[in-house]
Each structure stands twice: as C-alpha cells, then as structure tokens.
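Input: a single structure, listed below in structure tokens.
This part shows subunit A:
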Amino acid sequence: MKELIKLENITKNFGNLRVLDDFSLTVHENEFITLLGPSGCGKTTILRILGGFETADVGRVFFEGKDITDLPANKRNLNTVFQKYALFPHMDVKANIAFGLKINGKSQKYIDDKVDYALKLVNLNGFEKRSIDKLSGGQQQRIAMARAIVNEPKVLLLDEPLGALDLKLRQEMQYELIRLKKELGITFIYVTHDQEEALTMSDKVIVINDGYIQQMGTPEEIYNEPENAFVADFIGDSNIIDGLMIKDRLVRINGAEFPCIDEGFGNNKPVDVVIRPEDVLVKDRGYGRINGTVLTRVFIGVHYEMLIKSGENDFEWLVQCYEKYDIGDEVSLDVIPSNIQIMHKPTSSDEEAIDIDI
Partner candidate 1 sequence: MKKYLKFIYIGIVVLFLYLPIIALVVLSFNESKSMSVFSGFSLKWYEEMFSNRMIMQAVINTFTIAITASVTATIIGTFAAVGIDGMKTKQQNLILGFNNIPLLNADIVTGIALLLTFLMFGISLNWGTVYLAHVTFCIPYVILSVRPRVNKSVNTLYEAALDLGASRFYAFVKIVLPELRPGILAGLLLSFTMSVDDFVITHFTRGAGINTISTLIYSQVKVGIRPSLFALSTIIFALVLVMLLLVNFLSKGRKESVIY
Partner candidate 2 sequence: MKKIIFALSLTIIMVVLAGCGSGSGEKVYVYSYGDYFDPELIEMFKEETGIEVILDTYDTCEEMYPVIKNNSASYDVLCPSDYMIERLIEEELLSEINFDNVPNIKNIGDKYLEMSREFDPENKYSVPHTFGTAGILYNTEMVGDKVIDSWEDLWDEDFAGEIVMQDSIRDTFMVAEKILGYSLNTVDEEELKEASELLKKQKSLVYKYANDSARDILASESAALGVIWNGEYLYALELNDKLDFVVPKEGSQLFVDSWVITKTSENKENAEAWINFMCREDVAKKNFEYLTYSCPNVAAQALLDEDILNNEKVFLTEEMIDNSEVLKDLGPKGNELYSKYWKQFKAE
C-alpha cells in the first residue's frame, strides 16, 4: 500500500502543557485508522494538525510526499467530520452539502448531481430542503458525512463523530461507516475514546496516551496482546498483577506458579501480568491453582461478574463466568497458559513510551 500521510517528529505545547512529544505516524492509502485514547491524550490535536487547524511547534506533515505543514486548512485535500457535526444552522441541507463545491466553483449541474449522490449514499434522499434544526442527531451525522465526502477528499478525518448519539444509533452508524469506507475507497482517520468503536471498525488501532503512542496494531493484537499496563487497562477490563518471571514459560502470580507461553524475559525478573476477566476459570475448591473467596457478585446479562479475593496479598480478581457462585463461597482459580499475557515493568514512573513506525 502506498504511503499517504506522514507525521514526522511532531511536538505541540499548549501553554506549559506538552500535548504531543516527538510524535511520528505514517498512514497508508485506503486504511481505516483509529486513534484511540482517553480525553486529553492528544488524539484530537493530531487530527487538528492534519486538518490544518493547529500548527505543530516542531515537526513536519507530509501528504502524498509533499510537505503541507504550512498549508492552510482550506487548501488541503482532506475533509473533517466534526465532533458535533458543525452543520451551518442558517443553511438548509442542500446548501450545507453544496458549500464546499460552490467554493470550488463547480457548475450547478455538477453540484446538484453530487448532492443527490451524497444524500443517496447516506440514505437521506429527499432531504435537500430540510432545515438543520429539524434533523435528528443521526440524520445530522449523515449530512455531516455527506458534506465532507462530496468534495472527494483523499482522506476523511472523523473526530468522535458518533459521540453525541445514543447507544443503538451508534452501533448502527458503525456499520454504516464501514460500508461508506468500502464504497468510497478512501482513507479514514478516526478519533475516539470508545474502545468498542475502535475495535469494531478499524483496520488499525493506535492507542495514545500522554502524547505518545502506547501501542499500534490490528484490533485483535491490541486486545489480546496489550504491550503495557495502560493499554491493557484501557482496552476492556483486565486484571493487572505483579508477577515474577521465574524462567521462560513459567510465571509466579499471587503466590502460585502458572505455566505460560512467553519467553525471553530472563530469570527471576519482576513483570506485569495481564489476565482478562473472561479468561479466569472459576472452579470448585481444590480444582484450581489458587484459592479464593467470592466477595461480590453482579449479574450483567449473559454472565456473572464477581470479585474474588485470593492469594498471599489478598489480590482481588475481576472474574466473569456463566456459573453462579454465592458470596462467601470458597473457590479455586485457574488460567490456561495462552491467556496469560506477560509485560515488562515500566522502567520509570512514566508510562513506557514506544514509538513505532507503521
């Protein structure tokens, strides 16, 4: 795949606050990339630097090999779908969609056709004359998409576009977005703090925190093999436990030794161990590796979620299972080797920073 966008060593400060620190990123053509991170992590800033609304203090931005760092927003061949859509309230639907086309001096015929096409694409044909405040949130969302894509950008930047919608609509729109992406065949750069959205839609997810990339990879990689405690914690629920790597393929957690599949951490080295709650097996007393007591139990639909206290330092495991145990029940826990994820301890108090070129 051809290289489309390249951010090189971007640093950005707001006042005394460093939002991005020597940040680099490469995006290829026709990718659906999601920048995922908690609010304030710098993901929106990256998008705004790409869109031309902010300028980096240090570093360059390349688009198709050309340096566009100093190009103003209105000269860039990429369009943004804004967080709250930013539809122009004093214009009707058609005027909104046609806005960019008019500025580019397209003919009326072209504009009409294009608006027509775009409305069909987002399943809102016939809405031309509607005024913006008569639209529902989902409809506004679609119009915002339509307004961006009629300009045929090479890249569409989406800044938490589904954030203002309710859960059901959000799920619907996720499929819609994937469909649009396929039909248009352009690059999507998607910013969200919602891990579910990221995992559902993306080809690649980049987890960002404190202005650094924490991990990047396919949704599966990110979920199954978090590279540090932050990613593990941010993506889904996790049990993150201090462990001791006794030797290759054997780790000591919570006073018991567990076989695992990781190698190369050295002997008797402290590590972080991540185990997903659904990967913890709950068995009757005596049938597992460590013993524990059920502290709380909540039924959350398909399964039960429990806190189980166990081991030498009373670690509280978050556990999901289909069977019902009562509070106070004495149980045993086990984990199969491939579900144990071993990570290096961070070297400093800061979260470990990993710069990766995609």
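One rule holds for everything that comes next: a contact is a pair of C-beta atoms (placed from the backbone, for glycine too) under 8 Å apart; a residue touches a chain by one contact, two chains touch by 3 or more; residues count from 1.
Criterion applied: all candidates are chains of the complex that A comes from, given by their letters.
Only a predicted model underlies this, so the values are computations on that prediction, with no experimental measurement involved.
**Q** Which candidate touches subunit A in this complex: 1 or 2?
**A** 1
**Q** Mind pulling up the subunit A residues that touch candidate 1 in the complex?
**A** On the subunit A side, the touching residues are 15, 51-53, 72-75, 79-80, 82-84, 86-90, 99-100, 103-104, 147-148, 151.
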